[in-house]
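Here the complex is missing a single protein chain, while all its other protein chains stay put.
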Amino acid sequence: MENTTEHFEHRDDAASKLGMWLFLYTELLLFGGLFLVYSIYRFRNAEAFAECGHHLDLMVGTINTIVLLTSSMTVAMSITALQHGKKKQAIRLLIATIVCALIFMVNKYFEWHHKFEMGTYPGSPTFKSLPHGDGLFYLLYFFMTGLHAIHVIVGSIILIFVIVYIKQDKIRPDKFALHENGGLYWHLVDLIWIFLFPLFYLIH
Amino acid sequence: MSEHLSYLQDSGGRKGIFKWILSTDHKRIALLYLSILSTFFLVAMCIGLSMKLELIAPGRQIMGPQTYNQMFTLHGVIMIFIFIIPGIPAVFGNFILPLIIGAKDVAFPKLNLFSWYLYLAGTLIALSTLLVGHGPADTGWTFYAPYSIRTGTNVTLAVFAAFVLGFSSILTGLNFLTTIHRMRAPGMTWFKMPLFAWALYATSWIQLLATPVVGITLLMIMAERTFGVGLFDPALGGDPVLYQHLFWIYSHPAVYIMILPGMGVVSEIIPTFARRRIFGYRAIAYSSLAIAFIGYFVWGHHMFTSGMSGTARIVFSLMTFLVAIPSAIKVFNWVATLYKGSIDLKTPMLYILAFIFLFLIGGLTGLVNGALATDVHIHDTAFVVAHFHYVMFGGTGFTFFAAIHYWFPKIWGKMYNAKIANIAWGILFVGFNLLYFPMFILGMMGMPRRYYDYPPEFTFWNVVSTVGSWILATGIILMVVNLIRGIRSGEKAPSNPWNSLSLEWQTASPPITENFEEIPVITDEPYQYQKQ
Partner (left out) sequence: MAEHKHHILSNFTIFKVWLLLVILTGITVSVTHFNLGAFAVGVALLVACVKSTLVLTYFMHLKYDDKILTAFIFIVMLVFTSFIVLTLIDYIYR
């Protein structure tokens, strides 16, 4: 018999939830730093920012917003389904969430590609000759939507894990903290976009 | 009688180094942190000694200006990000927190080990800046733009190291917050919790909320150096002062990450060695939270001469004066606890008494810095250097030493030689004041900081200061050697050599892996020495 007493399995769902929320606060502050930079440079370059906002595709941005809101709905419904013992439905709803994420990323790809073609991206040969306000706008646009996109990808991977765990019965109606916490992370991704959308697409 | 092993004997079923680097036991993780931390502390101390050697006389002694700049940058980065910020939480928070609240471990033991790996990675990345490219950063630990953007030295690597270290700090804070919320022993309500736990609670909130801001700021520096887009470059529409805002939004709360745990240590040691209940327990608990909270709103006092608006300067100066109040409340309460106490001058208590004296000087000179009119004269002079060494070293550093000497028997089950420890303390204390007090004078006389040279009228106090550094180093080395001897061949210690009423002392020294044979049930408030 091993001389060890190191593994005590203690399950504390409330601790898991608290831990996840605490992590979300750090994510909020991480993006918060960028929102701070945005607010200062917007204040100093109000017209340039407003003008550049026109060059973003409002239709695509709005669609993406609806897509993410819908994905929040589907992930919330997947938890409800799981709690009612409806495994298959929970998984279908999680897949729907990930499909929404994919649609979002495809749209984002087209948006970014358009900007690359126009040369308004950091590191392009013409970037440094843009007027100051424009340069700052596009830098912040790519930095913030880029960081957000990374979180969409990470969130999707987390939800894939949730699907796997449901299939393996590691997530069950009596043990679903992982599912809830995955959902919380996903809602954070939605929350950040709820603020990114107006700040970049709507204020002009 | 239990057949439970002490945590040092319990190999967890692993062999060799894996007993340590794969262990999720908070006690072993604490020692993993201590091993790296103490090594880097000694390295940074040597860097400091060579800086003082350069400053022993006007003119070049052993290094030129470029090297000097890299030295003070390294000294700052190591001391701040690798020693002081992790310091007490990573070592004593990890070891003692679960014990002092009656828990088996922290809330997320595996995450705890992961925090340590991040810490290790951060230190290695920081080391790598010495070995590649144009050498270590020469910007100062503050990495101010635009110089940090333009310099050819390894700034990108250095800030990436700080980024990784910050992530480690965040996860530790997250772990401690959850631990304190969820794992207190039955009966231990919030206001029956020891003040060290309260201190770690407040600290963890700062780690959690402030660190991400510097994280994203450091990412911005990396992006700026890579893409040159103009975030902080006035030529491209950016504002370097914005960098300072972002940097200090973290780095000011960071100094409270540094001092709050130390204050928690003070609140534990004083009752034990004065045999008195702490005066104003709730006031100290609330003050910890107040310091954490108000501390978020004072960062501009590092930027009074940067070009900020007059309105901003007034607001930040006012907030700075407010944040001094809860610290002062704590000092009053500690001194009140000592009054009519039965004071036992054991080594930990000596360090705490020294702390009160040194922290008082540091804190009061903080007000000199925080007042707009006086700051104009002393900003970026040696005065500031003296101030922050009094609070960070005389404050946090001395409480770190106090904590080692206090919890030593608990951690290793042995005792160090107390007489040598006290002699080391005396040498340390004299050396410290000789090293740093002259810097107040030099600063008022006008000597700038971060210069490798100075005009001849500053020579006398610089010589005093450099000699002080040698005395201080002697004290530190004596202290460290004495402690290492204690670990290797010290006398076996009883489980409660200080007769403390605190929970960590009610279990074996060293503790068994699960800390307690049975999780205790708490009925009393802490520090009830008057009942003895």
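Just a few scattered comments:
For reference, chains read A and B in written order, and residue numbers begin at 1 within each chain.
We adopt the following convention: contacts are C-beta pairs under 8 Å (C-beta built on N, C-alpha and C of every residue); 3 or more make two chains touch, one makes a residue touch a chain.
Being a predicted model, the structure only gives us computed values, none of them experimental.
The residue from B:29, B:125 or B:209 that touches the chain not shown here is B:209. Across the interface with the omitted chain, chain A contributes residues 14, 17-18, 21, 25, 28-29, 32, 35-36, 39-40, 43-44, 58, 62, 65-66, 69-70, 72-73, 76-77, 79-80, 83-84, 180, 183-184, 187, 190-191, 194-195, 197-199, 202-204. Residue-level contact of chain B with the missing chain is found at 181-182, 209, 213, 241-242, 245, 249, 296-297, 299-300, 307-312, 315-316.
As a working rule, only the chains that are shown with their structure count from here on.
Rounded to a whole number, the gap between the C-alpha centres of chain A and chain B is 35 angstrom. Within the complex formed with chain A, the residues of chain B that make contact are 4-5, 10-13, 23-25, 104-105, 107-108, 170, 173-175, 177-178, 181-183, 208-213, 215-217, 220, 223, 226-231, 236-239, 242, 245-246, 249, 512-514. Across the complex, chain B is touched by residues 2-6, 8, 10, 12, 14-15, 18-19, 22-23, 25-27, 29-34, 36-37, 40-41, 44-45, 122-123, 127-128, 131-133, 135-136, 139, 143 of chain A.
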